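In this view, the complex is presented without one of its protein chains, the others remaining in place.
By written order: A, B and C. Residues from 1 in each chain.
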Amino acid sequence: MAEFKVTVIGGSGYTGIELIRILLSHPAVRLSAVSSSQYTGQAVSSVFASLAGRSDLTFVGHDDPSLSREVDLIFTAVPHQKAMARVPSLLEGGRKVIDLSADFRFDDAALYAQWYQDHTAPELLAEAVYGLPELYRDRIKAARLVANPGCYPTSVILALAPLLTAGVVFPGNIIADSKSGVTGAGRKADVDLSFCEVNDSIKAYAVATHRHTPEIEQEISKLAGAPVTVSFTPHLTPMSRGILSTVYANMTGQSTTDELLGVMAEFYADAPFVQVLPAGRLPRTQDVRGTNFCHLGAVADPRTNRAVVVSAIDNLCRGASGMAVANMNLMLGLEETTGLMDVALAP
Amino acid sequence: MAEFKVTVIGGSGYTGIELIRILLSHPAVRLSAVSSSQYTGQAVSSVFASLAGRSDLTFVGHDDPSLSREVDLIFTAVPHQKAMARVPSLLEGGRKVIDLSADFRFDDAALYAQWYQDHTAPELLAEAVYGLPELYRDRIKAARLVANPGCYPTSVILALAPLLTAGVVFPGNIIADSKSGVTGAGRKADVDLSFCEVNDSIKAYAVATHRHTPEIEQEISKLAGAPVTVSFTPHLTPMSRGILSTVYANMTGQSTTDELLGVMAEFYADAPFVQVLPAGRLPRTQDVRGTNFCHLGAVADPRTNRAVVVSAIDNLCRGASGMAVANMNLMLGLEETTGLMDVALAP
Amino acid sequence: MAEFKVTVIGGSGYTGIELIRILLSHPAVRLSAVSSSQYTGQAVSSVFASLAGRSDLTFVGHDDPSLSREVDLIFTAVPHQKAMARVPSLLEGGRKVIDLSADFRFDDAALYAQWYQDHTAPELLAEAVYGLPELYRDRIKAARLVANPGCYPTSVILALAPLLTAGVVFPGNIIADSKSGVTGAGRKADVDLSFCEVNDSIKAYAVATHRHTPEIEQEISKLAGAPVTVSFTPHLTPMSRGILSTVYANMTGQSTTDELLGVMAEFYADAPFVQVLPAGRLPRTQDVRGTNFCHLGAVADPRTNRAVVVSAIDNLCRGASGMAVANMNLMLGLEETTGLMDVALAP
Partner (left out) sequence: MAEFKVTVIGGSGYTGIELIRILLSHPAVRLSAVSSSQYTGQAVSSVFASLAGRSDLTFVGHDDPSLSREVDLIFTAVPHQKAMARVPSLLEGGRKVIDLSADFRFDDAALYAQWYQDHTAPELLAEAVYGLPELYRDRIKAARLVANPGCYPTSVILALAPLLTAGVVFPGNIIADSKSGVTGAGRKADVDLSFCEVNDSIKAYAVATHRHTPEIEQEISKLAGAPVTVSFTPHLTPMSRGILSTVYANMTGQSTTDELLGVMAEFYADAPFVQVLPAGRLPRTQDVRGTNFCHLGAVADPRTNRAVVVSAIDNLCRGASGMAVANMNLMLGLEETTGLMDVALAP
C-alpha cells in the first residue's frame, strides 16, 4: 500500500491527541509532524503518557516548515478564527487540508459572521466541502479543502437525513436534544469542567444559542429543500466520550417504527460507518466508544404522530478526528474505512 | 413539638432507605417500624451500612402488626399492584397513607388499566390526592390517602405548570426529554444496571411507551384545561441521583426569557421547595442532590418561538421520599418544610 | 438553646462551602459572615447554586470587620501560610479560632519548616490543639486555637490509634495506602483535575513526599511512645468525596480479627462519630458520604501476621469541615454531635 505523509497543526487538544491515536495505527499514512504552541519542543509522549513508547514525535511550533513541506495532507485542529488565518496559505502551497474548526463549514459568510465573527477567507467557502461522507462522499474525494463537521451536527444530521430526505417527517417543529461527554468541551483548565463539578450531575448549556445550531440548520435545510429552524439543546453529561442525540420530528404520514427504520437503513445502505439498529433496540454511546461508527435507533409514536430518532457517536472520534481520517482516506484515494475498523471499547 | 409515629412498608429499596434517611433526622416524627420481605428479621443497619450506629430498627415482615398499630401515618413503598392490595385495609384501620407506587395516581381506572393492569381498588381513586404540594397543597392537608407522584412526572409537571396555566405556551407539541440517575431504576440485580454497562455511557429507553407518560398528561391536561399529549423520553444517565428534564413548548406570544421566568417565579411564590434561577443560569442536578428542592431555569428562543424549560430534582428525594415527607408534614399539620431543609450535598 | 455567632474566612473553596452547608443547618449557631477574595461582593448563592434560596449571605473581603466583630468563633479556611498570617490577630481580638490549614498542626516549628516553609507564628504552636476529638476531646473543649487535622491524617490516625495504643501492632513497617476523592485537591481550574483526566482512571501521586506524612507520623509517634515513620501513598480516585485508607501493620502477637475489632471498639466506645464494623464487613466511602462519621474495618492475616485496617471518611466533612464543626461544638460547650447527625447520602 502506498504511504502518504500527513501532519497535524494543533495536536495537543483532545481532537489532536485523538488524531494522533488513530493515525499512529493507520496502515497507509505516516504522521510526520505535529504542532502545539503550548508544548513546542516537548516530546508528544511526555505530554500524553498514553503514547509512551509509541511515538518519537516532538511537538513543533505552528509555523514549523515540517508541517507543510512534502506533505500530502494537513489536518488543522486549531480553534476557529486561527484556522481561517492559516488554511489559505496551506492550500496555496499545494496541500490538501482538512480543517476541524467551524471556519469552513458554512456556505454563507454572513451566517458565519452572525454566529462567530467576520470571515477572513470567504473566497474559500464555496470550494470547501462539508466533510460528512454520508452526504458528500463524491465531493470529498475531489476536494482540496474539507470542513470537518461539528460533533453535535454530525449526530443530529445523521439522525434526520433519511427521514427528511424521504419526506417522512415535517421540516417544522424539529427538536434536537443532545447529551455530550465532557471531552466535547476541550482540554482546558476550567473550574466548571473539573471532575467534582461534572461528576454525578447533568446540566443543559447554551440553550437556544449554541453555535452548532446554524450548522445543523444549513444541512437539514438542504435535505428538506426549504429553510428549517431547529431547537437544539446541548447537555454536559458525566462521561468522557460520546454524544447521544434524541431528535423529535412530526410525521407527515402515519409511519410505523419498522417503516422509519426501513427508510433509514436504505438511506445508509452504502454507508460503512452507520448502523441502523433493529426495532426495539436503542443506541448506547458505550457501543461506539473509540470508533467512527454512528448507531441509530428510531421509534414511531402513534399517540403523538411523532418520530423519535436516537443517534449515538463518539464525539472525539466520529464527531471529530475519526471522521477527519475518513475524509482523509477519501481525499487520498483510499478506502473510506482504512484504519478505522477497530471494534468499540465496550465496556 | 408533638411527636408522631410513622412506619414504612417496603423499606429496603432505594426509596425505602431514602425515607429512613430523612425520617431519622426529622424533628417531629418517630419511625417506629420498617418492613422488608427480603430482609425480614435483619437489622436495618446490617443491610445498609450507612445506618451503622444510627438506627436500632430491624426489618419486620410486611404483615407485622407493628406497621399499623397505634401509628399516625404509613408510607407504602412497595411495587405497584402490591400497593393497591394493601392500602385499603390500612385506611380501614383508620390510618393515613402515603403510597409511593403508581396505584393511586390516576383519576381514571381505565387509564390505569391501559398502562398498568386492572385496578383492584378503583373506589379509592376519587379520594386519593395527587401529592404534588405545589398544585394540591390544601387537598393534601385534608387527605387520608395521598398518591405520591412519580419522579419524572414531578420534574416535568413542575417545569410546565406555570407556563401552561398562564397560557404562555400551547398545550400541543410538547416534548419532555428527561435524564435520570440510575437509582431511578431501583435497587436490583440486573446486568443492564451494572456499573460497567452504565458508566461513561448514556442511552434512551422506553421511548414513547414509558408509564409515566399518562401521569404527566393527566396533570398537565388539567392545567391546560384540555387533553394534552406529550412526547416523553427518559434516559439512563451515568449518575446515581438526579433528574434533569428539558421541556420544549411552543409559545403563544413572543415572551422573553425574563417574562417566562417572571411567570414561573410568581406561580411558585409560595412554594418553599421550588427555586426559579435568574436568567442566564441553568440548573444542575448536583445543586439539589439529597434535597427536596426543584431548580428551574428557562430560555425563550425567538428564532423558533419556543420556550425551553429545564428542571432539576433529586429523583429519590424530591422525586419520591422527600416529597412523601413533605406530604406527611402537610397531612400531620406540620410545616411543609419540617426536616427537609438540609442544604444540597454539592459537590 | 443559646445561639452563637460564627464566621468563615475563606468560604469559596470546597471546605468553605462545606462549612456553610453544615452551619446553615446547625441548630445552635448562626453563620453571620463569610469571606472570599475571589468573589467579594457576590451573593454566596450566586456562586454556589446549591444555596439558592437558602442563604442571604454575600461574600465579604478577607479583611471585613464583620468577620471578627462580636463573633464567638472564627473558622479560617484559607491556604497554609495565609492562615498563620491572620490567626494571631484574631486570637488577640479575643476570638476562638479553628484553622483548617496545616499551619498549626505541628508541635515543632522546625518540622513544619522542613515540609512547608518557615513558620511566622511559632509561639502559637504549643497552645494550638490538634483537633481530633477522639484523641484530644478535653483539650479541645478548653482551647482558644484548634488546628483542624488534615483529611488523610484523620483517616490514617483513626485507623491506627487503637492498635498502636494497645501495643497490638509494631510501630515499624507501617504502610498507609489512601484513596481520595477529587474534592481533596480543592476547587480550582487545573487540567489534571478536569473530568476527562480523572474519570475512569486512578493514579498515585506525591509518593513518599506528601505533606500529610509528617502530620501522621507526629500523632502516631505519640500514640506509640516512640518515633515512627510511615510509608504514605495518596491516590486520586474517580469520585467526588471520600477517603479510604488501607493501613498495614505487623502484629506483635497473633491477634485474631475479632480481637483487633474488640480493641478498636473499646478504644472508640465513647466516640460518637466512629463506627467499628463487625467482622466480615469492610467500609465503603459511600456509607459515610456527607457525614462526620468514620467507618472502620479490620482483618488479621495469620499468613503474614499482619493487621489490615480500613477506614472510610468523607474527606470534606469528617476530613475537614464536619470535624471543624465538631470542634466548634466542643469549644462552645455544645454536644459534640450537634448539627452533625444527618444520615449518609447513600446511594
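Just so we're on the same page, a residue touches a chain if its C-beta (ideal position, glycine included) is under 8 Å from a C-beta of that chain, and two chains touch if they have at least 3 such contacts.
Remember, predicted model here, so these are calculated numbers, not experimental data.
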Among listed residues B:28, B:91 or B:193, the absent chain is touched only by B:193
Determine which one of A:221, A:252 or A:275 touches the chain that has been left out.
-> A:275
Full-complex contact with the absent chain, from B:44, B:239, B:310 or B:344 | B:239
Determine and list the chain B residues touching the chain excluded from the picture.
-> 14, 181-183, 187-191, 193-200, 238-240
For chain C, residues in touch with the removed chain | 173, 175, 177, 179, 181, 196-197, 199-205, 207-208, 229-231, 233, 235, 237-242, 244, 246, 248, 250, 282-287, 289, 297, 299-301, 303-304, 306, 308, 310, 312, 347
Note that chain A touches the absent chain at residues 14, 17, 20-21, 24-25, 48-54, 183, 199-200, 240-241, 275, 277, 281, 283-284, 286-290, 293, 295, 341-347
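Going forward, only the chains that are shown with their structure count from here on.
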Turn needed to bring chain A onto chain C - CA fit, degrees, nearest 5 | 180
Whole-Å gap separating chain A and chain B, where each centre is the average of the chain's CA atoms = 38
Quick one: chain B and chain C, Cα centre-to-centre, how many Å?
-> 36
Overlap residues in chain C, where contacts from two or more other chains coincide = 14, 183, 199-200, 240
